[in-house]
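For this depiction, one protein chain was excluded, whereas all remaining protein chains were kept in their positions.
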Amino acid sequence: MNSIALSQPVSQSSRQQQALVDPFWLRALLISIAVGFIILFLILPLIIVLLEAFSKGFGAYVSALAEPDTQSAIRLTLLTALLTVPMNTVFGLTAAWAITRFEFRGKSLLTTLIDLPFSVSPVISGLIFVLLFGSQGWFGHWLAEHDVKIIFAVPGIILATLFITFPFVARELIPLMQEMGSEEEEAALSLGASGWLTFFKITLPNIKWGLLYGMLLCNARAMGEFGAVSVVSGHIRGLTNTLPLHVEVSYNEYDFVASFASASILAGLAIVTLILKTILEWKQQRDRQELSL
Amino acid sequence: MRQSYIMPGFRPTLGFTLLYLGLVVLIPLSTLVFKSLLLSWDDYVHIITNKRVLASFRVSLSTSLLAALIASFFGFIIAWVFVRYSFIGKRILDALIDLPFALPTAVAGIVLATIYQPNGYLGQLIMDVFGVKVAYTPIGITVALIFISLPFVVRTVQPVLQEFDSTMEEAASTLGASRLQIFSRVIFPNVFPALLTGFALAFARGVGEYGSVIFIAGNLPYVSEIVPLMIITKLEQYEYAGATAIALTLLVISFILLLLINLLQLWVRKRSGQL
Partner (left out) sequence: MSIILSDISKQFGTFTALNHIDLEIPEGELVALLGPSGCGKTTLLRIIAGLERPDSGRVLLNGEDKTEHHASHRGIGFVFQHYALFRHMTVFENVAFGLRVKDRKSRPSEAMIRKKVHTLLELVQLDWLHDRYPDQLSGGQRQRIALARALAVEPSVLLLDEPFGALDASVRKDLRQWLRHLHHDLNVTSIFVTHDQEEAMEVASQVVVLNHGRIEQQGGPSEIYDNPVNSFVSRFIGHTNIIDTEQVDQIWLSSSGLMPTDASQKVAHVRPHDIEVVKDAEIPSQAVLKDWQHLGSLIRIELVETGLQHFKNPIYAEMPNERFKQLQLDRGDQVAVKIRNARWFH
């Protein structure tokens, strides 16, 4: 019996026989087109970032990164991510809990509204905060009186980033928790576990990879957001420049080494994100397979 | 009201969700609507029908459309190759598809501008061979938007191709269909809705894209100025009314596109009897 069970997947995968196989020339052609396109549009830009960053040598690269303005941009970028990712994570968890564990009216509307920031142009995402807190905005007058600065200051950057990265964790968790169902949690609760205990012992272990996945994407966007932040930041060097803005400012000042040096850090971040993302996808898939066995 | 007897935390989680959603998303977004309500219809029409603004809409819509079409064509081939064939390095390339999601748009912007500028790595070559200038023209904008659009298409088509029941192909084969007929009559119609969805997502994203485009666009009024840049220009000139009017129009276009996507998916499910 064992040998039969083991050999089934083999026969399944080899089932792509006569009827389904494309001729060699077609396969070769399509693979060449696909690989060529990926090299041209994805791999080449990555290489160019490094080439340009090191175009004046390693020393110039290091000193560009060591510049105080670059350093402060890195610090601001980290601060932004450090604040926005936890906030949107807490939101994602509560929203997913409310939406997947209860029935209530307007649920699908709520789910749609959570996705809303994804369909808003980054520039508009910045603009709305200028309209709210800018000197001509709704609260502009009051803020000026109390000497609180939001636009062209760090709070504005954080608010805009919060808006942009708002859906990432929630939209990852909602389908996951929906699929998971609430039977295990109900079992724990009926055995006398408290709500928090149930969440930490039952829910969290089940959704951990999905949660990390959402946080990873949220973080990548928080560190990399350009359009929205650009509108609210005011581009004050050393004060309100995040790393992506620093890339722009240096580029526009023809300081290409500085620009590409900062860009290389962000490209490195993107590569790390992709690697972690692949690992998390693999973990999730493996957990799912274990579940179905 | 299933589950409500035993599952704890309904009020606090829903309450927090609504509060946070309101503060972070709904109130800020609604200012756009309220602000534009202060405009009279004539003012609005005046702003939008300004020649330079209209030109920016034409540039944004046409380049996004073209980019989404090109990305759909190549994205379909890439998804097909990933699902159907095996070759060395496939998994790495597969992971790389998401690069445009992960790479900050400003980085993409300066790199693409560097590659395609007239004396750039490829810009020079294309200039010499075809006599075409890529950067600082609508072609450059299209190139940047193809970069941004690609993962939308691949990632919507790929799972559908993966899930595609290959016994349908075998069935078609035993009924006498040729390979081409199987593709055009069985596979493609089943994947087409996903391709259309990916196309629409890419198009919607392209219309609002800013960071990856502005460096390569050259931002020449009437020629290569995109709508998001118009908004920023207005804002920098303290023309809040103008920025609001353009932004609202752009937002409505995005929403219409998303509505179309949802209707499309509804229609597909209805048509195949899943509803």
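To keep things simple, chains are lettered A and B as they appear, and every chain counts its residues starting from 1.
The criterion applied here is as follows: a contact is a pair of C-beta atoms (placed from the backbone, for glycine too) under 8 Å apart; a residue touches a chain by one contact, two chains touch by 3 or more.
Not measured: the values here are computed from a predicted model.
The chain omitted from view is touched by exactly one of B:V45, B:I92, B:M168 or B:L266, namely B:M168. Check B:L21, B:V186, B:A204 or B:L229 against the missing chain and you find that the one touching it is B:V186.
Set against the missing chain, the residues B:S62, B:S178 or B:N262 yield one that touches it, B:S178.
Residues touching the missing chain, restricted to chain B, are 165, 167-168, 170-178, 181, 185-186, 189-190, 271-274 (touch as defined at the top).
One rule holds for everything that comes next: only the chains that are shown with their structure count from here on.
On chain B, the positions that touch chain A within their shared complex are 1-4, 6-10, 12-14, 16-18, 20-21, 24-29, 31-32, 35, 74, 77-78, 80-82, 84-85, 87, 89, 91, 93, 95-112, 114-115, 121-122, 146-147, 150, 166, 169-170, 173-174, 179, 204, 207-211, 215, 227-229, 231-232, 235, 238, 240, 243-244, 247, 250-251, 254-255, 258. For chain A in complex with chain B, the residues that touch the partner chain are 15-16, 19-20, 22, 27, 30-31, 33-35, 37-38, 41-46, 48-49, 52, 91, 94-95, 97-99, 101-104, 110, 113-114, 116-117, 119-124, 127-132, 134, 136-138, 159, 162-163, 166, 182, 185-186, 189-190, 194-195, 198, 217, 220, 223-227, 230-231, 243-245, 247-248, 251, 256, 259-260, 263, 266-267, 269-271, 273-275, 277-278.
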